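One protein chain omitted, others in place.
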Amino acid sequence: MAHAADKAVLVDAFTTVRAQSERLCEPLVVEDYGVQPMADASPPKWHLAHTSWFFETFLLKPCLAGYSEFHPAFEMLFNSYYNGVGNPFPRLRRGHLSRPSVAEVYDYRHHVDEAMVKLLESAEPDIETRATLGLHHEQQHQELLLTDIKFNFGHNPLYPVYQSATVAAESEVGSLTFIDHQGGLVEIGADPAGNSTSRSDFRFDNECPRHRVYLAPFALADRVITCEEYLAFMADGGYRTFSLWLSDGWTWVQGQNIQAPLYWTEGDDGWLEYRLSGLMPVGGPNPVTHVSYYEADAFARWAGYRLPSEAEWEVVAASEMADDVAGGGNFLESGHFHPVPRQGKRMQLFGDVWEWTASPYTPYPGYAPLPGALGEYNGKFMSNQQVLRGGSCVTAASHMRATYRNFFYPPDRWQFTGIRLAKNGG
Amino acid sequence: MAHAADKAVLVDAFTTVRAQSERLCEPLVVEDYGVQPMADASPPKWHLAHTSWFFETFLLKPCLAGYSEFHPAFEMLFNSYYNGVGNPFPRLRRGHLSRPSVAEVYDYRHHVDEAMVKLLESAEPDIETRATLGLHHEQQHQELLLTDIKFNFGHNPLYPVYQSATVAAESEVGSLTFIDHQGGLVEIGADPAGNSTSRSDFRFDNECPRHRVYLAPFALADRVITCEEYLAFMADGGYRTFSLWLSDGWTWVQGQNIQAPLYWTEGDDGWLEYRLSGLMPVGGPNPVTHVSYYEADAFARWAGYRLPSEAEWEVVAASEMADDVAGGGNFLESGHFHPVPRQGKRMQLFGDVWEWTASPYTPYPGYAPLPGALGEYNGKFMSNQQVLRGGSCVTAASHMRATYRNFFYPPDRWQFTGIRLAKNGG
Amino acid sequence: MAHAADKAVLVDAFTTVRAQSERLCEPLVVEDYGVQPMADASPPKWHLAHTSWFFETFLLKPCLAGYSEFHPAFEMLFNSYYNGVGNPFPRLRRGHLSRPSVAEVYDYRHHVDEAMVKLLESAEPDIETRATLGLHHEQQHQELLLTDIKFNFGHNPLYPVYQSATVAAESEVGSLTFIDHQGGLVEIGADPAGNSTSRSDFRFDNECPRHRVYLAPFALADRVITCEEYLAFMADGGYRTFSLWLSDGWTWVQGQNIQAPLYWTEGDDGWLEYRLSGLMPVGGPNPVTHVSYYEADAFARWAGYRLPSEAEWEVVAASEMADDVAGGGNFLESGHFHPVPRQGKRMQLFGDVWEWTASPYTPYPGYAPLPGALGEYNGKFMSNQQVLRGGSCVTAASHMRATYRNFFYPPDRWQFTGIRLAKNGG
Partner (left out) sequence: MAHAADKAVLVDAFTTVRAQSERLCEPLVVEDYGVQPMADASPPKWHLAHTSWFFETFLLKPCLAGYSEFHPAFEMLFNSYYNGVGNPFPRLRRGHLSRPSVAEVYDYRHHVDEAMVKLLESAEPDIETRATLGLHHEQQHQELLLTDIKFNFGHNPLYPVYQSATVAAESEVGSLTFIDHQGGLVEIGADPAGNSTSRSDFRFDNECPRHRVYLAPFALADRVITCEEYLAFMADGGYRTFSLWLSDGWTWVQGQNIQAPLYWTEGDDGWLEYRLSGLMPVGGPNPVTHVSYYEADAFARWAGYRLPSEAEWEVVAASEMADDVAGGGNFLESGHFHPVPRQGKRMQLFGDVWEWTASPYTPYPGYAPLPGALGEYNGKFMSNQQVLRGGSCVTAASHMRATYRNFFYPPDRWQFTGIRLAKNGG
């Protein structure tokens, strides 16, 4: 059983994370809560409800004696994809639910919050583990909240402003430098052993187990690719040169008539991009973002390099972690909600943009999913997706670590995704 | 130029119709205003804005000196299908516009209202004609407001209630009787001549000109088909008997797995239907509604009859008009918003449900659309659709007349559509 | 019972029509028999088999004692759309059937032919009626044979030649003249009474019954529209001018990027078209063909006229019939297989191109389909299609008459379809 002090820490974390979700919605008007502008971008209301559903389904119903569910239909309405919990409401129709109202969803949250605090105060270790998972789950949805709101606003001809610009004046980022690594037999991944109820020790099942990987010598770029560099690719006909593209990527580019990153639009005086602070000129030294895996891969080929594997990324990142996550990285906490140019000489591995790796998302050797319906959290998605690393400007710093594996389909680009280059080494 | 008294009448009509649209939205919460649950069912907010756009585009901008448009982007955002006015915002994405907010749309309405009253008070006849058209246009959208809200609520697992039930207890409707008509050379349609600025003389271009049609002797059922009668068709395997269906209808039934009218769902104790007053047992003597042309046609074939042509319907209706529209019909004004059983011995030609006719929607001999962009109002839709007659429980009585031609595609059934039978006479 | 002489006539007709189908396939190589280049264009092999299936299903199996079916799977494989006969092989996969081979299909034909001659020699009147229907059915498929082969060859980059050019040098056709008709109460359609077993008296159920129609005065163009006239429409931006198009037509033009009639392609020196005799320059005075209803309708609007109704067409055609069908018309028998310029002063009502009318395909008053599965022949298609009149250069003259109603969907254009103008009269 956990100590009282640990419990207080967990309750505090719970309260903080839950409040953060609501704070992110403060700039919204009621109308913004319900819109699903594409299949993958759920309405903010749905995110607020689904994260509460997670606690209700996996903690309150099974563990809190006497808990009374908020509404019998919510089990189905706010289930995302857990077949083990029943038949979810169709994903494509999340934006059609004008009811429950926003106020009712907030009531639902607070009903769950109250019960959760009660549960956490008397919590067994197993409950703490699940609650910690639930908080990381909620942090993932905070990121989606912002990217989904951005997709909505960025496709509205009125270009609503989510927040006024907070990013400092852009500066020079310096030329791209490659950092050598000698390769060899390295270890990546995390071990589930130890007190994983503690938030600082948390890791998802898909990061485990820690295991050995052999790497040939390689070198990793010391920062991500800038808009200016990406504009050179575009100016050189990158989107029209089939030999730069994977076959599926070329089909995508031609079928969707892709000509620039998402949110870019050609203005009278050059390219504009929609940011959460409105429509504005593309910033040269800013990291390019909202590119698909296909675009990242094509850019790398054009530049004469390649994308890193996730193992290459991780072995370098593991040593950089302490500095960057703790302080230097541009995460959700900075409040910028947009990637910024590399600051000084730091390696820019964490924050700003998720970096597409060349690694498809597959299980680590010895991987075992969580038991029960929670086993659907990560494992069942291990096909057809690519791993991304490092977190973005809308990822919580407290959610990030060097072993963290994010994953999206190759054409996805509504997340803050960017490009890091690598090359074969010596 | 119209007399002052006529102007006052028109201003009064304008104020009344515009207020009616807003009154119909009173039961909504803000969240309900933005939902587009399918391509054809626009968000209430869009209806409120588009009807204002109509006055702004076709009256205020061209005719009111010094008029200042409310917002430059609204010309595109709230254009429905008038290519002559520019490139409309994509219909399929109307539900993605969380902005402008509901409050801004109401501001837009009131901005337009104020300017319109000013314009009407000094109006030339031509302006009165267009304003009258705009009011009929708005009445059409009032009907859509209710059917679109119903589609949203009727597909939400929470089955929200728009209003509490207002319909009186259901009674016997009497057996179906056929009224003979000797046919011959008859006249249908309306003439554009005369003072069409007066609302009572109004007719759409598609009702004109009045023209002769030869009819063989026929007979028309004296009421529409009830749910009880339709249930007999279903119980007899109507939906599984290919020989009852048009080929395109059979493809539709099988492709969509159609088994009952829209909004019907099988409960433990029989069929339930969603009404604007909630989910409840299907009412036996109530008119069956929310059926497609294919279903209406298949039912008629099963029953050994046929659907009437629009000319057959109109020559009978022309004589019934006075009574029925003025008083007996169940229109929007009754506030029921659901079809009711036939009352007493009236013929039930007007109100309750739009009646599918066997007539495709085509121009009358000598038809000429309005000049300019307003010519797109009706004429360009004259292919692939069927004519419906009589108005429904959500049509304004002041909008209806015997010559009125409504039109929808054969599979459409989110309107209050129903079935009247006919047979060959003589 | 028919006289022996009548029987001989019928047997002779049977032999002639059946041989004609095979003669039309003589220019084919085995490979050509199996291709289905789009859903609507069936493989020649399928046409040869299906027309035999018709006789086997509706005559031999029910009427010829001791008939032994050719192959048990053929009942399903070569059923087109008769649900009353069972579940047809999917239309979209007709081109996937490399077996039965072409030789086997010819064996099937000859097996059926032999049995049919036996049956016809002892035929009861009812059998004669059905056999006559079967022959008209086969003539319809002869037309489809040629249009489907043309679709295949016309989309093959090698542009195979079906036959060498047979059309005489093109001449001036004279300016378009309108022939007045005073309208009034007219009769159209045909009566099923009389000896319908005789081929000359044959009519499909959809042409019946003869009935009265009232027509306002009108005028009909004395010939169909030429390529030269259609090129003027194109040069004037016809395909880019939304106001000329029905709404569904405009969606079609934009969605399919339509810029010219089917089979037209832009060459270095102007437009080329694929004919069954190969790729060649578009012929100016030739009737324009392979246009959709939407194109015909848009052209008429651009020219300041309209398309005729089917009744208008028929009352004029009824008087022209004798001359034109008997001799002047360019039908299948001419062997040109392409429309030719109007010859001399004849009205050019029959042959050359099917003329789109403004009339949707609906039942005539009092229409009754044939009993049983044969009732599926025509009746179930009476929605969403338009009537075409007059026959084309690949219609058998012996198949044509003034009351004949063909029907296709508005976007269809792989048939030899063309444009006749009309206008309001008096």
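Per-chain residue numbering starts at 1, and chain names A, B and C are given in the order in which the chains are listed.
The working rule: contacts are C-beta pairs under 8 Å (C-beta built on N, C-alpha and C of every residue); 3 or more make two chains touch, one makes a residue touch a chain.
Fair warning: this is a prediction, and the values are worked out from it, not measured in the lab.
Student: Which chains here would be touched by the one that got left out?
Tutor: A, C
Student: So which bits of chain C touch the chain we can't see?
Tutor: Residues touching the hidden chain, for chain C, are 29-37, 45, 73, 76-77, 89, 93, 95-102, 152-153, 155-158, 160.
Student: In the whole complex, what residues of chain A lie against the chain that is missing from view?
Tutor: 81, 83-84, 185, 211-216, 242-243, 245-250, 293-294, 297, 358-360, 362-363, 365-366, 375-376, 380-384, 410, 424
Rule of thumb we're sticking to: only the chains that are shown with their structure count from here on.
Student: Which neighbours do chain A and chain B have in common?
Tutor: Shared contacts of chain A and chain B: no chain.
Student: Looking at mean CA positions, which chain is nearest the middle of everything shown?
Tutor: Ranked by how close its C-alpha centre lies to the overall one, first comes B.
Student: How many angstrom lie between the CA centroids of chain A and chain B, rounded to a whole number?
Tutor: The separation of the two C-alpha centroids amounts to 47 Å.
Student: Report the inter-centroid distance (CA atoms only) between chain B and chain C in whole Å.
Tutor: Centre-to-centre distance between chain B and chain C: 38 Å.
Student: Please compute the C-alpha centroid of chain A, do the same for chain C, then give the distance between them in whole Å.
Tutor: 60
Student: Which chain B residues reach two or more other chains?
Tutor: Counting only residues that touch two or more other chains, chain B contributes none.
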